[in-house]
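Heads up, one of the protein chains got dropped from this complex, but the rest are sitting where they should.
What follows is chain A.
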Amino acid sequence: MSHTEVFAPWDDPEATPLISCQDVTKRYGEFTAIERLTLDIFPREFFALLGPSGCGKTTLMRMLGGFEDVSGGRITIDGQDMAGIPPNKRAVNMMFQSYALFPHLTVWDNLAFGLKRSDMAKDQIGDRVEAMLKLVQLQKFAKRKPHQLSGGQKQRVALARALAKGPKLLLLDEPLGALDKKLRQQTQFELMDIQEKTGTTFVIVTHDQEEAMTVASRIAVMDEGRIVQVDTPGRIYEAPNSVYVADFIGDVNVIRGRVSALNGESAELNWGEGKRPIRATAGAGAVHDASGAFVIRPEKVTIATEEPTDRHNRVKGVVEDIAYLGNLSTFHVRLESGDLISAQLANSRRFANRGITWEDPVWLSWSDTAGLVLGD
């Protein structure tokens, strides 16, 4: 892969996926945890499964790892049908949510555990373990037992152990869930680095959208056992295909109404008697004369004290709340209609808006292409 070429095998009809799920269903008794899920994941991808707790992320991972049978559909890994193949016969390793380090073994023996049960020669095992220790920078801790390690160190041992056998596919179930925020961010970059170095395909589970946006080449947003959207982080953010996705990823303002015009790329949303319709980009599911929703990110909304007559989309409101988040400020503005809209500004511009404070009447505006009209 050259540097000029973008890594996007999902756009290449010739590319063969590493994992292919076709109509995969998982039922626990009456309860359907995964419903007719179809998904391709390509070699060397860093693929994130994102969704609220209980949406089936772990279940999908466990089916890939071989810990659960599928109730319907088919999973193939590297072209091989995985039905009935136990975990120890799959070129897949899993990093468990609880790390699952063997408490009676040292770090060294934890890393060697899988290698000793492979056909690797004895003298090579030592070298491989050393290489893994070096990869996660734990050389000094080889003789420790898991209970003598910090959370971050345990996490790295678990990662190294899962990578030791050089799997084609590494499954990571909320790998950073137990770490504090600072360590998490640092570890996210380490993960990306290790993924690139080893060339392993990573599938990571997370319920943290920021984490998914940071590490992943593609994100699948899940809801109640279904995949709602699979796309690159940029497109998930800029072009969500539903209010659910828009709302799940980052902050978003939502205004509901009726699609009053739809021509090609642009659409208009009628959101109340006597109000100027909102003009925006036409998004997924928008149908003329059906109910729809306008979504816009707070950072695309401009706030001003004077009416910006040059913009079509402009509404009047009163500042209800202001949140300073270090480098950003968010103004929560109550419109005359009762809707609450947030506008976010970088703090370098905060001084330009110094005049704006609580209870001030303000004008919000945005360009004709800043928001999306989606089906509702």
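In this section, a contact is a pair of C-beta atoms (placed from the backbone, for glycine too) under 8 Å apart; a residue touches a chain by one contact, two chains touch by 3 or more; residues count from 1.
The rule is simple: contacts and distances are computed from a predicted model.
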Absent chain [UniProt protein name; select from "Cytochrome c oxidase subunit 1", "Caffeine dehydrogenase subunit beta", "PotH_3 protein" or "Sugar ABC transporter permease"]: "PotH_3 protein"
Candidates A:88, A:263, A:309 or A:327 - the one touching the absent chain: A:88
Chain not shown: contacting residue from A:80, A:98 or A:124: A:98
Chain not shown: contacting residue from A:17, A:56 or A:114: A:114
Positions on chain A where the hidden chain makes contact: 65, 67, 86-88, 92-94, 96-98, 100-104, 113-114, 117-118, 161-162, 165
